[in-house]
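A single protein chain has been omitted from the complex, and every remaining protein chain is retained in its original position.
Let's turn to chain A:
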Amino acid sequence: MADFTNGFWDIYIAALTLLGIIGCGILLYSQSKVKVVKTDAGKIDTTGHVWDEDLTELNTPMPRWWMWLFYITIVFALAYLFLYPGLGSYAGKLGWKSSGQYQTELAKADAEYGPLFAKYQKQDLKTVAADPQAHAIGERLFLTYCAQCHGSDARGNKGFPNLTDKDWLFGGAPETIQETILHGRVGAMPPMGAAVGGDKEVEAVAHYVLSLSDSTHDPIKSVFGKEKFGACMACHGADAKGNQTLGAPNLTDKIWLFGGSVETIKETINKGRTTTMPAFADFLGEAKVHVLAAYVWSLSNNPAEVAAPAAVPADPPVAAEK
């Protein structure tokens, strides 16, 4: 507050608040009794207000506990303003802050769930993957932090890899997946149009690339393209099976990160591609990433094979009875 206004306004608002509260108290006190003019010797049971010469208001008093409730609200207001921030820039005796409350809740959550994550962190990733509870936690983490790019079914999108197949750009071992989540990845394919040649050569290479996975292609163009593929071998390898150290994809399967049409492949060769998987180490912490990595690994592997049969995740979707 003081960053934007000068100190006068703090005092102005605090004074206004306090005067308002005190004013309420004075009003309440002054109105709890009224002086009336005794007009004759009889009992006075009116408030003394007279309108239109003879119309008087009967005094049917409010219960006294009601008045005390009003006084209690005044005491409460003053006590609150003394203990908590509310009077200008006065911080309050208890020093309460909304950010402090957030930190407290965070610490409480860490204290509650920390031991659980710590338990999993000590376990091997494959063992964690076989744990049904860890699987459920992993799924929730995935839906919160990963589903935006990889989809809630983890099957990816254009430019974002499918995590449920066995094809991996940087390797599919559980430790590698953990590494990927912790520190992120950058996949870079440079523009290769000039290196390959002109438009005609690029199209030929595209057809050759399609032929590698036995996809629909033009055989003549593909033969011509094979000669020009040399420029690609540095990364994708002579056998075109890719290089996981570089994140260069395997071109001999039918899995495409950006699409498998001739047009898309030509675009990839001409313009190159850059992909970024952000690092989550600082954001999620190693303990959560440990559970998350185990979950992602379990999407394309059967964790039951590595763990005791009793640890099979309970209640899998039933595929029978068709």
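Following the convention adopted for this analysis, a contact is a pair of C-beta atoms (placed from the backbone, for glycine too) under 8 Å apart; a residue touches a chain by one contact, two chains touch by 3 or more; residues count from 1.
As a convention for this text, contacts and distances are computed from a predicted model.
Chemist: Can you work out the missing subunit's protein name as recorded in UniProt? Choose among "Cytochrome c oxidase accessory protein CcoG", "Tryptophan synthase beta chain", "Peptide/nickel transport system permease protein" or "Putative DNA modification/repair radical SAM protein".
Modeler: Per the UniProt record, the undisplayed chain of the complex is "Cytochrome c oxidase accessory protein CcoG".
Chemist: Quick one: say which of A:Gly86, A:Pro132 or A:Gly151 touches the chain that got left out.
Modeler: That would be A:Gly151, which touches the missing chain.
Chemist: Even though one chain is hidden, which residues of chain A still touch it in the full complex?
Modeler: Residues in contact with the chain left out: 31-41, 44, 47-48, 59, 61-67, 143, 147-153, 155-158, 160, 254, 259, 315, 317-322.
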